[in-house]
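Partial view: only certain chains, each at its native spot in the assembly.
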Amino acid sequence: MTQRVYEKLIDEEGKRVDGREWNELRPIKIEVGVLNNADGSAYIEQGKNKILAAVYGPREAHPRHLTLPDRALLRCRYHMAPFSVEERKSPAPSRREIELSKVIREALEPAIFLEHYPRTAIDLFIEILQADGGTRCAGITVASLALADAGIPMRDLVVACAAGKVGDRIVLDLNDVEDKEGEADVPIAFMPNLNAVTLLQMDGTLTPEEFEQAVNLAIEGCRQIYKMQKDALKARYLAIKKEVEEQ
Amino acid sequence: MTTSVTVSRIRRRQIAQLIANGMRLDGRGLTEYREIKIERGLIERAEGSAKVSLGRTIVLVGVKVGVGEPYSDRPNEGVLTVNSELVPLASPEFEAGPPGEESIELARVVDRGIRESKSIALEELCIIPGKKVFIIFVDVYVLNHDGNLIDASAMAALAALLNTKIFNYEVEDGEVKIKPGFKPLPVKDYPIAVTLAEIDGKLVVDPWLDEEEVMNARITFAFDKEGRICAIQKGGSGFFTKEQVLEAMRIAREKAAELRKLVVEG
């Protein structure tokens, strides 16, 4: 209702609607270990995205017959708060939320040693408190930290970032306006140490060449965020260490 | 399971014994609240928002303002709708899915306090009588459950309403056109809910989760700014004597005045 309309998504000087360069991430703030009840949790702000993730488990699952004899069952719920978007969203899960829950789960599964915890469930909850474009990517980035915070052994952190085409340019980390008004959006989840693309989707249209550029740019973005993930984990580790030593 | 039940029994005795002596396991006095933190306006996309921490209990409330039809029996009034979600990341006990009885009770008690105190001037929220009015969606989002969700949610709802803005508009040929600028939501009263638990014959305010597991029953009183009661809800499978009810009311009235200052004056 109150959304501005932008005449140009890239101005004469090559700047984007929020003043960024084509290959510049939005400001990111990450915190690990923010909720008390969950076994692991983390919070991210990326642009105006505000996202919480929490992990419970490995734990018993009901009904029992849904568990797996040889590994843990990873369950994932991506959910938007009713007030997270311009027009109030009904709390019932939309088809979009159900699809995203599935692809996010499949983006994280390759990272987790699920075979260490047969017959249990690991529950991952991602709550979008405010949405500003790229929530699935930021959700994966923060979820993978919540998993680490819960002490769940992982092959690598999964980090995610989108690239896309906006005003005829391939740009990094689209915000809400760029996502809606731009020509294409390519979200990617990545495990840097394994060169593993664990999520890949696309809206819009791209030529094969543009697609290759977008993939390279998104992975570059992933590598930058990956460093911030590690820093956030380290900060959490130091905080716990201090807490323990003070006791 | 067995272990946890045993532990819980020991803890239960410990909590109750301390309270019998006027003390609480977390060091508080019987009528003392946990530390309260209020953050306002942190969800810029919502027309109003506030996060309240009550000790380790965290509740986020977002207010969205929409336009819709009035109730047919109140054609000249805006619509208030309060919803609550016990988000599963807040507690191992919460499950995804449609709201259960606990969530519905929470939303309805918060709603009652706002509605009965006439906190929102709904009659100022009519756009075209009988056709279009403002709808105020108050969404209570519980992020960490460590007891006393009602008081935290009521405080967060009030704080969020107090920073809610509604857009300017004009009506042209029966269509609502949005104009630049905002004005504040007309909030006329400041209902505050205070909950007490009965444990071993004693009343304590603001029970945390462990106390809720031990308590016989809880009772919530909401008061308007004049100190009149504007909602009551007894919960739990125990009871109160009549005298306890009246004592609880008096304690709650005092605490409500204290809390109101925190929420309204910031």
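Should a chain be cited, it is by its letter among A and B, assigned in written order, with residues numbered from 1 in that chain.
Here, a residue touches a chain if its C-beta (ideal position, glycine included) is under 8 Å from a C-beta of that chain, and two chains touch if they have at least 3 such contacts.
It should be emphasised that the depicted structure is a prediction, and the values quoted were computed from it without experimental measurement.
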Subunit formula of the full entry, expressed with the displayed chain labels: A x3, B x3
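In this section, only the chains that are shown with their structure count from here on.
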Cα-centroid distance, chain A relative to chain B, in whole angstrom: 31
Footprint of chain B on chain A - complex, ascending: 1-2, 35-38, 41, 48, 50, 52-54, 56, 59, 77, 79, 81-88, 91-93, 123, 125, 127, 129-132
Partner chain A, residues of chain B touching it in the complex: 42-46, 49, 56, 58, 60, 62-64, 66, 83, 85, 87-92, 96, 98-99, 137, 139, 141, 143-146, 167, 178
